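Shown here: the complex without one of its protein chains, the others still in place.
Chains: A, B, C, D and E, in written order; residue numbering restarts at 1 for each.
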């Protein structure tokens, strides 16, 4: 109701190694619910990372920029606690995609911890498009490493980055 | 961004037989994310219903009215397809509480069907407060039927309605 | 290898109240794996049944007959133990669709019991098409009862039967 | 350590409609952990009950009496809240068998509620023998109703009771 | 029906590090359903691999050869995309064992991806014998590493290979 409320911001965190069509679809959905969306690319992406932090940051910026989104979109890098970032940015929500049961358990645990660390930030679970339900960054890397075609699975700019990596 | 967007409405559907502290907590959370919240009380509540439609409607109105919510709140009755109601009311989101795995599966299925029936309405899953995670209307009725104390589990007005029912 | 083996038969049991596009898709998939498929329509369909046994039998016959299947297809009614039917019909496999976690648990239990009752019959789990993953007879009936459109969800002949029922 | 502690009592509640080999196996396991075990047969067994309260009580008494158990065993009937019974009987634990995921969720919810109602009583989950993992009273009744052989699934006295029921 | 159909081939892929009694049991089950079974041993087995590719290949060949199987059995090594291998070999099915919920989620995702990559190949889920339900290569390696007895868990030739490794 207040001025402040009419500008609600949500954060969508991830490693995006790489960003997939499933991620893009989730951004579009989140954009219908909030006034602005901050995509927070995690600096560290674990040992199995294929793309560097800079590559992932660029990749997400380009892929999300190619789409006309229904809200203000910002892409940032981050390290440290997500809950603190959310508070600092005055986000009202943390966006998480919900895919499967094993996902759900971990997400539930993370969400409870984040609520403890940042009381005012709600974790909001959205469902990816049915078409991307089998998609994960891990499975996409697996397909690409084995010479499979990833054109239907990731944005065009990521296809090109894969071609350079795999060569 | 647009005028329209700054007045986003969400629907929180349920049978509320009876409304519990968990439901109330979810309403409060949803109210931080949207400009207005329509609580849609389902006319039919199955064979194991304890309270009539009118009782459930009154109960939810009173219980939610006792709290100062951070958004406009409306309580309505409904029958028919939820997806159609959501479209008719121009809701951007359907709110669902997410408690457990079995919940999740059914909710996932419902959300996919609702997305098919109403493309523009996103199902948004929120987590109840940890304190109410073990709560369900069914378990509350069970406790009340066996003479257990439900004071900590449901709003005050529902406690009274239970006392009248059980006598 | 033996003559016998080259004519492997599978049974696909269900209540089919009503048969959905998901069921039809599973029949097509099973037909690629076996020489013949016997669809066994259960006489009893529980209290929430909408269609009579005869209606369900006819409905499945017509819906499966409308498709050109890659194997011999037979539709029969049955009551009694599925395991005994499978042995009597010399089936090598019982076909089950696998949708979700809650499904899985029950299916696992049933499959173990059926293996105990009929050692030679293997329960074979197949995945429905992604497009029908949210479909169940229950949810279809729910949509139809509330006046929703089921044209994309069930075969044409079932759409007509719904129209007659609901009127 | 104290006198009192060396006489720990556990309660194993259920509808036992009917008692199965899985239940008996769980009683034996619980008896190795506690000094005495009270089997609490619930008076009400829902609409799908096959055996009366008296039949279920007798059935459990006979079946458990046929086995030499490693602890004191008592069979009682109960209605009302399990948590209150547990407190009244000074039980330190409520025994629950853990079979599957769907089980687990419901059990978790019940255990949290019981802990709220009776702080001093711990819910203890035990795993049934692998051989009985597919067993449930519901599936046993299903097999029996359809003329299947239940000899390997339930104690001898229950086999006889089934024969009389089904006739 | 066609000549082609009466010679249906299935692929059973895995790392088999090591092959367990559960794997052998699944091969036997799959052999009752198909005319021939190709066991595809993955070249890469991850960082926690205990046996080399050649050892795993030999181990599977010997262990499966010791059993008289009901179908033609072939053991091959493979790298690259399973879906492509399946298409190249004209398999009608990919065999997967289904053990637990966490399994199921990952398997479901893989199966959907494989279906996308190879439309004509069906993923077929079979249930291991109840006796091997707790078995996994990981848990077997764990037992062996800690000096536990694995004789009941893996084929005889694998027991010997463990003895040489662990020494």
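Methods note: contacts are C-beta pairs under 8 Å (C-beta built on N, C-alpha and C of every residue); 3 or more make two chains touch, one makes a residue touch a chain.
From a predicted model like this one, the values you see are computed outputs, not experimental measurements.
Taking the complete complex into account, tell me which visible chains touch the one left out.
A, B, D, E
From the list D:24, D:50, D:92 or D:118, which touches the chain that is not on show?
Once the missing chain is taken into account, the touching residue is D:92.
For chain A, enumerate the residues touching the unshown chain of the complex.
Counting only chain A, the missing chain is touched by 79-81, 83-84, 101-102, 104-106, 108-110, 112-113, 116-117.
Residues of chain B in contact with the chain that isn't shown?
Interface residues of chain B facing the absent chain: 101, 130-131, 133-134.
Residue by residue, what part of chain E touches the chain that was omitted?
For chain E, the residues touching the absent chain are 100-103, 133-134, 136, 139, 143, 146-149, 152.
To be clear about the criterion, only the chains that are shown with their structure count from here on.
When you check each chain against chain B and chain D, which touch both of them?
Chains that touch both chain B and chain D, as defined above, are C.
Match interface B-C to one of C-E, A-C or B-D, accepting only the pair for which over half of the contact pairs are the same residue numbers.
It is B-D that reproduces the contact pattern of B-C.
Closest chain to the protein CA centroid?
The most central chain here turns out to be C.
Distance-wise, how many Å sit between the C-alpha centres of chain A and chain B, to the nearest whole number?
Chain centroid spacing, chain A to chain B, equals 29 Å.
Taking the mean of the C-alpha atoms as each chain's centre, how many Å separate chain B from chain E?
47
Residue numbers in chain D touching 2 or more other chains?
101-102, 133-134
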